[in-house]
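Only a single protein chain was left out; the remaining protein chains are all shown in position.
Right, subunit A next:
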Amino acid sequence: MNTAIAEQVLNAVRKKRMWSLTFMALGLAVLMMVTLRMGTVEFTFRQVLGVFTGSNADSLARQVVYNIRLPRMLTAVMVGVNLAVSGALLQGVLRNPLASPQVIGVNAGAGLAAVSVMIFFPGKLSLLPPAAFAGALLAVLLVYGLTFHQQLNTTVSIVLAGVAVSAFLNAMTSGLMILNSDDIEVTYSWLLGGLAGRGWSYVSLIAGYTLLGVLVALLLSPKINLFLLGEEVGSSLGLRVRLYRSLIMITAAVLAGSAVSVAGTIGFVGLIAPHMTRLLVGDDYRYLTIGSGLMGGLLLLTADTVARTVFRPVELPVGVITSVLGAPFFLYLLYRGRGR
């Protein structure tokens, strides 16, 4: 193949990436509108639009769509965005395809903090989100602190420390739950993750972190591109490895921590959304970060819509749906990788 054709292929690759991002954004926008219609009571598009234009101010549609479905939909999208962007950042900076918020201790820390609140401060459920957020951040700080020493500050040590800290915290969570088995049901369903009953207060809890976190993640994306080449090469290309690794991990922890604090521990989205996006736009983080965010929003909104509509009136925790859909897809990726 000669040079001119190579040039054409490169241009085609760039175009495909832009189109993929555009399609994901459009897909998400359409899905957001469609899910507002769906539920125990079905509405028409006209009714849903009327809620926004204010033509049916006091109707049932306004009650249901504006006060229940809209905040829940926005929360689902933002939780999905946060988890996926966080996973993408971690997979890049740790150069580990299995990295996800779970790996650096986010879920275990949030889980332990949340269970502690439920057991020691029963009835004070408003404490849950900030406690879970704090627990997630503390766990990540613990993992990073354990590996801060010069010779331990490698990606492998961080992953291993994350696994060890998570195992330890999860064991404490299980212990607490067994010893206080009266509260176990509430706790258990929180741990599975869910978006039921998330109103506007939750939207305001997470929105700031999503906006800020995604913005910082985008600014950091070109640096992650350098991490992909290995730390030595990255460093000799001008990357300040320790500084940017800390910044990227903190951003990932804040994104995932805020997601977990409003929705509980939702598995797999942070792991698979970046992988799915990678199939479409490649490993260039200037595209992958934003693409993962869109994909995460799409995935979680789909999963939540399935969770609240398919078995209605019974509602499944969305974490169950993401895992059930996520695990087979992950196996598909595995076999696809083998076939190469």
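The rule is short, and it goes like this: a contact is a pair of C-beta atoms (placed from the backbone, for glycine too) under 8 Å apart; a residue touches a chain by one contact, two chains touch by 3 or more; residues count from 1.
Going forward, contacts and distances are computed from a predicted model.
The unshown chain of the complex is recorded in UniProt as "Iron complex transport system ATP-binding protein", chosen from "Amino acid/amide ABC transporter membrane protein 1, HAAT family", "Cell division protein FtsX", "Iron complex transport system ATP-binding protein" or "Ferritin-like domain-containing protein".
Contact with the chain not shown here comes from a single listed residue; of A:13, A:29 or A:60, that residue is A:13. Listed by residue number, the positions of subunit A touching the unshown chain are 1-3, 5-7, 9-10, 13, 95, 151, 219, 221-223, 225-226, 228-230, 232-233, 235-240, 278, 282-284, 286.
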